[in-house]
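First comes the structure, then the notes that go with it.
All protein chains but one are shown in place.
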Amino acid sequence: MTPFELAEPTSLAEAIALMGEGAGIGDNAARAIAGGTALMLMMKAGVFQPKRLVSLRRVEPRYAEIAATPEGGLRIGALATLTALERSAVVKQAAPVITQTLKTLSNVRVRNVATVGGALAHGDPHMDLPPLLTALGAQVRTVSPKGERTLAVGELYTGYYETALAENELITEVLVPPLAGLRVAYKKITTRAADDWPTLGLTVALQLNGGVVADARLVVSAATNTPTRLAAAEKILRGTTLDTATLARCGDAAVSEVELAGDAHGSSAYKRELLRVYTQRVLREIWGKS
Amino acid sequence: MTLSTAAVGRSIPRLEARAKVTGRAEYVHNMSVPGMLIAKVARSNVAHGRIRNIDVAAARALPGVFAVYTGEDIRKLIAEPYYGPAFHDQPILAIDKVRYAGEPVAVVLAADAHVAENAARLIEAQYEALPAVYDEVEAMTSKAVVHEVLKPAGTFADLKHLKDKRDTNVALDFHLRRGDLGRAFAAADHVFEHTFRTQQVLHLPLEPFATVAIVNGAGDDSLTLHSSTQSPSFVRTEIARLFGWTDNKVRVKVPYLGGGFGAKVYVKSEALAAACAMLAKRPVKFATTMEEQFYMITKHATTLRIKSGVMQDGKITARECEVWWNGGAYADIGPRVTQKSGFTAPGPYDIDNVHIDSYALYTNLPAAGALRGFGIPQLVWAYESHTDMIARELKIDPLTIRRKNILREGWPQATGTLMRDAALEKVLERLAQRMQWEKPFQRGSGTIKRGRGMAIGFKASISPTTSMAIVNLSADGSCALYSSTVDMGQGSDTIMAQMVSEVMGIPIEKITVVHPDTDVTPYDMATLGSRSTFHMGHAVKNAAEDARDKLLTLASEVGLSAETTPIPDIFKKKYGMLAGNIVGVGSFVPSYQSPDARGQTENATPFWMIGATGAEVEVDTETGEFKVTRLVNLVDVGKSINPAIVETQISGATVMQLGFTLQEQMNFSDGHVTNASLADYKIPGMRDIPPMENEAVDAEQKSGPFGAKGVGESGTFGVSPAVANAIDDAVGVRLTSLPLTAEAVYRGLREKAGKPLKDS
Partner (left out) sequence: MNITRTINFTLNGEPVTAQIATHQNLVEVLHERGLTGARESCAQGLCGCCTVLVNGAAVSGCLYLAAFADGAEVRTIEHSENGELDAVQAAFIETGAFQCGYCTPGMVLMTRQLLDAHAEPSEDEIKHYLSGNLCRCAAYPEIIKAVKLAAAKRKIERKGAK
């Protein structure tokens, strides 16, 4: 790794001031570091050679807090570690699918230091939380010298490893709305080792009303540049009872509305078949739990 | 001399157990010495090209850089800086041209590892691109020639005819002819021919390669190398040869290895470290990263064609095997794989008429060498898949066809060598029993189909080869064993100590195993090919017996009974105090006869290793995904010296081969490795291990020390074809290329259904 200056501000406001145009050290020369597990990989590989890293570990501790909202949703501080999220009783209560997803997200050591904000801001399309939080309808709050803003997790990703965040814009918290009966599953399909990047990620969220699908959200990830909603498949599901024919139509629709990239995990054609089958299986599984 | 309880045959914990669980075991990769410089390498970014220019100015200018060297600097130190066990073909740093993407072209030395690494990234080389060849079959006739002139090392008789040969990529062609193949094919009821492929994979020990080279004293003409090598004696001789020195000028010391699996045999990191230390006149450490292991040494990708003549009852009467070994840019030990493993290509079957043609090929890929099994897993993959394909066509049960053809004790193998102490039948029968093969099998339901498969393979051992050992008995009755066998995790320290204990009647706690140090420990060919238990075991046993005999002589000389007198009292009587030593020496050279022009020999191997695997699988017919639900591994290791260690060797070998069967594959794009990391090249983890049962059958290698023989590789033999055979049994999809992926099964299912998957 190349040498850099390490700043350890004690407030988020200071941290922001140390990055971006105003910091006066040039473009892309400064970057925030929280757990650093992803950033360290890029620095070790020599693909990122910062002049300054701005550590967030000494900023106000409230940014690491996890709390239930009065409505039954979650307010997750961006600096909460993935382990804190995994072990949080309020998370397990409000959105057990998050707890479950964390079990196979990387490994214990990485989860012990990696943060929720880092996992979202990295923009890696293979990650588990972005598609899940997209399906949950979660939002992120951010802060930059321009002020604060709120955007849907689904709007955060603009391309392959690209996000809507400015260079000196930091995620401060994640807001997960109450599930309110929403049934959610995240399926991580791996085709080589059990612990691997997903060949395909599939998140399904269903709102049932009197035995009929009131709302459906399907998000495919890992084989797409960004977590991608399957609008046509969702539309087929609304108002139906998930009979075999509907499931088949939904699987076919999912396959025809999205481009899946082939890679060492599987060809594009094979991933389409996985998507077709698993869309139906996950839906059936969720349905079966009713 | 009072005998303790028997040491051989007991599962005693490893001698170094405490050091390993407390993190205090020494490995070269973690080592440092005062004044040490770190070497970091800049590598070629083309697969085949003539070097036009290497710009090292920016690297040299980086503050903290001590020196930057290229192949031309090395050449000033060593006129012919090429090394290798079979061919002197591998330059320390590329000279004139590069032969694979990832080849070292320059090296940076700096006290700070980060500085060295950053400087190495600043080195830019220009190449004139040359046509490249990657496929082993194409390499036979390709216009792209990896080495203009062949340079056999002179060690191996069957390579001598290749000296100065030009414009060929064939680094050895081995041929075996037995019987009358043409007549047998004509007389056969059926002829089957299939082609199989295996992919390029690699060892990936968790301790990557490392050498610390130290220039000794003022004369500057001798070196100490601390190396993570499996072959200290070879490294000493080869480094001395490069410098034009006698062996005594090079001292090679080896602590523990963090895994080897065949990667760390012959010269790997040592030559570069040694050359840098000599140029810099400073201690130099060259320790590779995990990523760099992908550019060091790999396992041969292969193409294997098998054609068999078979009678209606399943009796195989003729077999023709052609094997092409993709050796990459440097021969390493590939030519020996081609010959030594090549001659078992027809499998452990009694076939009267056999032709084998086995070719070692140069290509523009990272070099291939020895990896746990030395070519055998590739061959078993082909011949045991082929066995089941024949059985299926002839509607014969897979066990029945194997019983019909298996080589029995005393029968000649394809080389003409008789099978001796080779428990092929027993291993096959125990496997069948444990699998309950002859009972009905539950075939699954719905979208999950179940299947089972079996496979059996065998391997010859190394010869000609030499091992030496010294046992040094101290006056107090403790002793030290000096041997150059490297403990890389296989437990050799422990089992050698057990053998000494058994012979001398000295408890294990009083035996020290001195680690390889070529100034101290005597010669051993190398720790490879499952040879240590047998070959070094014999040398150690001989040395211990020599020491014991000398002790008996000493006791009678001073008028004491060695049977009843404690050892210290014998020494006290002789020397008047606790003083003196007894030094026992032992050596072992197995008998061997080189094959003739037709590949025939009466004595091809000191012993045979046998391994078989049974697999049960569940296949998801909608996705092709499958799960190995049971693996049963049977081996013949003769008598186990340490049953617990034998068990871990069987399961360790099986899991490694399971990785090569299901998960592991080096991916390339224009000769560039595209997945050189554990993130993208997936070795088995804890969640990838199926339920396993391992068994060493009750057997004895009569010619082995205490009835024992090698164990490290046998667990690999049958894994790949057993799983493929099980998949075929479950869903009727036959895969002929490794790795076995869910996608390949899915595509097979679609083809079978007449709806092949289209790639749009």
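Going in written order, the chains are labelled A and B, and every chain counts its residues from 1.
To be clear about the criterion, a residue touches a chain if its C-beta (ideal position, glycine included) is under 8 Å from a C-beta of that chain, and two chains touch if they have at least 3 such contacts.
Here the structure is a predicted model, which is why all the values come from computation and not from measurement.
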Contact with the hidden chain (one of B:100, B:134, B:243 or B:256): B:256
Absent-chain contact - pick from B:283, B:309, B:416 or B:489: B:489
Absent-chain contact - pick from B:76, B:161 or B:687: B:687
Which residue of B:171, B:655 or B:735 touches the chain not shown here: B:655
For subunit A, the residues touching the chain missing from this view: 1-6, 8, 33, 36-37, 40-41, 43-44, 51, 53, 55, 57, 83, 103, 106-110, 112-113, 194-195
Sites on subunit B contacted by the missing partner chain, in the whole complex: 11, 13-14, 16-25, 27, 29-30, 32, 113-114, 203-208, 256-261, 289-291, 488-491, 644-645, 648-649, 651-652, 654-656, 677-679, 683-687, 689, 692
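The criterion applied here is as follows: only the chains that are shown with their structure count from here on.
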Between subunit B and subunit A, distance of the C-alpha-averaged centres to the nearest whole Å: 43
List of subunit B residues in touch with subunit A within their complex: 114, 117-118, 121, 622-623, 625, 662-663, 665, 667, 674-675, 679-680, 682-685, 687-688, 741-743, 746-747, 757-760
Complex contacts: residues of subunit A adjacent to subunit B: 1-3, 46, 191-197, 264, 266-270, 273-274, 277-278
